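Step one of this worksheet: look at the structure below.
Omission of a single protein chain aside, the complex is shown with its protein chains in their original locations.
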Amino acid sequence: MIQNDKLIEQIVDRYDKDVGMLIPMMQDLQAECGYLPVNQLRDLSRQLEVPLSRLYAVATFYASFRLAPKGAHEVTLCMGTVCYLKGAPSISEAICREFRVEPGGTTRDGLFTLQAVNCVGACAVAPVMLVDGKYYDNVTPTSAIEILYSLATDKAIAEKEAET
Amino acid sequence: MTGLGNTRLCGPADLERMRQELLSRRVPSAKSVHVCTGPGCAAKGSPKLYELFCAAVSQAGADVQVQAKAVGCHGLCEYGPIVLVQPGDIFYQRVEEPDVAEIFRETVLGGRLVEHLLYENPATGQKADTVDKIPFYKVQKRIALAYNGLIDPTSIEDYIAAGGYTALPKVLNGMGSEQIIEEVERAGLRGRGGGGFPTARKWRSCRQAQGSPKYVICNGDEGDPGAFMDRAIMEGNPHSVIEGMLIGAYAIGSSQGYIYVRNEYPLSVERLKQAIEQARELGLLGQNILGSSFAFDIRINRGGGAFVCGESTALMASLEGRPGEPRAKYIHTVESGLHGKPTNLNNVETWANVPAIINRGGEWFASIGTEKSKGTKVFSLVGKVVNSGLVEVPMGITLRQIIEQIGGGIRDGKHFKAVQTGGPSGGCIPAEHLDARVDFDELTKLGSMMGSGGMIVMDEDTCMVKVARYFIEFLQKESCGKCTPCREGLAQMLHILNRITAGEAEVGDVEELGVLAELLEGTALCALGKTAANPVISTIRYFRDEYDAHILDRHCPAKECRGLFRYEIDPEACKACGICMKNCPEDAITGEKKVPHVINQEKCTLCGTCWEKCPFTAVLKV
Partner (left out) sequence: MPTVTIDGCKVEVEKDATILDAAKKAGIWIPTLCYHPAVSSDASCRLCMVELDRGDWRQLVTSCNYPVRRDIVVYVSSERAQRARRGVMELLLARAPESQELKVLAERMGVTETRYPKVTESQRNCILCGLCVQVCDEIIGQAAISFAGRGVDRTVAAPFRQPSEDCIGCGACAAVCPVGTIKVRIYQDQQEVEISPFKSRAKLLVCQQCGAPVVSVPVSEQVLDKVEMNREEFRERLRLCPRCRQLQTAAQLGAIMVQKK
């Protein structure tokens, strides 16, 4: 991770201080930090000479922005029409019940953040779930839960390997 | 990639030389394996197949002339992963990793077919070895998708060798702005994003508008759930969009373009970025394009996750670093758009059609389609059809032809109930109108719209009230919240639809929905709000009986709405295995060995576990 106090400067320079590129700037910030930290946003507001309230408005308007840290993995469930008709809500319910998480929220152990998204454009293989950008097609409540449990196992294995 | 050095092209002659050079390197007897990596096939792991084919190619030895290509969405996603072998257009479907070696050995090297991978028509049992023998493809006419499946979208050389960047030099070589616009006008091209506004008229208004600089924008926000046409074009043939924008910008007098891609399409962003860099390298973007005085460059912006940003003024607000809130269009964006300057915004598919129109002429384009809707349209045909995927057909084709001939009819032996077109701004069309011709105006007469091209097919197991509720919930979540009728009105409509699907409706609810629909249509600020009630109104129009059943009988005829239907065990199908009884969380099922089990309706909470678990499908929804 780039040194914090230089991060905003770098981002602003990357886009030539163009306020029109505010959303890409915030996307870069979130890509770097995992979410949008308040102090970084204050810094961005100062350097761009744009009121903080505007950054807050943008951060809370667009669904992809997070103002709180996310989990280790990003789980995205498509809720487009076709996925919906093929049972996406029951998959969502099952995941929420099993892992005790709300859509948009993060599991207590920080394993994953669950997002619902309106259509990822892979409608022919619905229902679709993404884990860290990797597509899983034709998922069911059972298979989705299995996939997510394997994330936990992977994490445990990775931690064990890190220890040795 | 091809060792041509990719030096800047100084003029049209340079470009032509490059094209000829590329073509001359083609060996007629060379084989080519094309692996589809469109959204559907990629989700099923086709990139790995491509890797395996590449490995096979490199192991084949220098004397074997063969290459492997990863290509854009070919269309028949249902049967993916798809692999094509050229020459000959040999079509293999549902290819898996172990099949790679067999295909390479048998077809590529040996010239023989691998029978078990050929497409088999489920209706006739006939196998098809080439693309043109498959009903799904036979009826299609491909302009925007012409190069999908043919070229490697990450290679500008492929695009040029296939004939791309032919329209651009033609334009720079001596077509004036008005001449270009006239050609597009002759073609009768109308916006493919849903609005259907005549493209030439828009270009002309922008060209004539006062103010500078002028901007051209490509709307790649494709928010309609169920639609992935633009994604397939951006990922399968990004240069067609760039070339289209170059031509449009030249005609309008713009030197700065933007492509706005929704956040949920990172691969589209990557492909477009790559394509833009390649174009810049060759001098097809930037200053003095092909030696002319024309300068034009493109910037890519990602959306932040907001369906409303598909609306042109909201998109422009987003490009200004603001929340994506639409504004009044009493002053059009061609006059005052991005940063208050004249701006021309067109959809991905619209731009992708422009090079073909310039190359083959407006008259040719206008010879396809209907009187007021010229050319072709790409549709995403999804839902309960046998062949789901992406299709491109001439305007004027009927719904029946699309769903039955191309789509192969309804899957799992079910029956057609409705087709939802036009996304959340559209409506549901029932069986009685299957012979309606699909174009900009016909579907609107039926209470729906063609929209951006999403076509979701539904069968008898779909509750139309629930469909209406789904769309209203979607729109409520995506509403920007700026104007009262959309923000409050959709919440009120959802409240009513929730009551209806929960069996708590009141007489008069349908009329209330109608009142709210009229209010939204008349007073909402933008098209999202104005058309938001279409799914509700069209389902009330054609499926009023379902609404009445929910409201008056507290019954869901499609048996989807929980609590509005019962579960019963069919005594003739029940084998008394006891699985349902063991799994019932309420102990509501009784039965002994060899005696058909029975559900106690008083205890039953309608969780559906028995229905899911029964191995003999003896649990019925009633």
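We just call them A and B in the order they show up, numbering each chain from 1.
The rule is simple: a residue touches a chain if its C-beta (ideal position, glycine included) is under 8 Å from a C-beta of that chain, and two chains touch if they have at least 3 such contacts.
Everything numeric here is computed off the predicted structure, so don't read it as measured data.
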Chain not shown: contacting residue from B:482, B:541, B:566 or B:613: B:482
Residues of chain B (touch criterion as defined above) contacting the omitted chain: 306, 323, 327-328, 330-331, 476-485, 487-489, 491-492, 494-495, 512, 515, 518-519, 522-525
Residues belonging to chain A that touch the chain removed from view: 38, 51-57, 60-61, 63, 67
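Methods note: only the chains that are shown with their structure count from here on.
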Interfacial residue positions of chain B with respect to chain A in the complex: 39-40, 42-44, 77-78, 80, 222-228, 231, 263-266, 301-307, 318-324, 339, 380, 382-383, 388-389, 420, 423, 454, 456, 458, 462, 467, 470-471, 474, 477-478, 480
In the complex with chain B, residue positions of chain A that touch it: 19-24, 26-27, 50, 54, 57-58, 61-65, 79-85, 117-126, 128, 133, 135-137
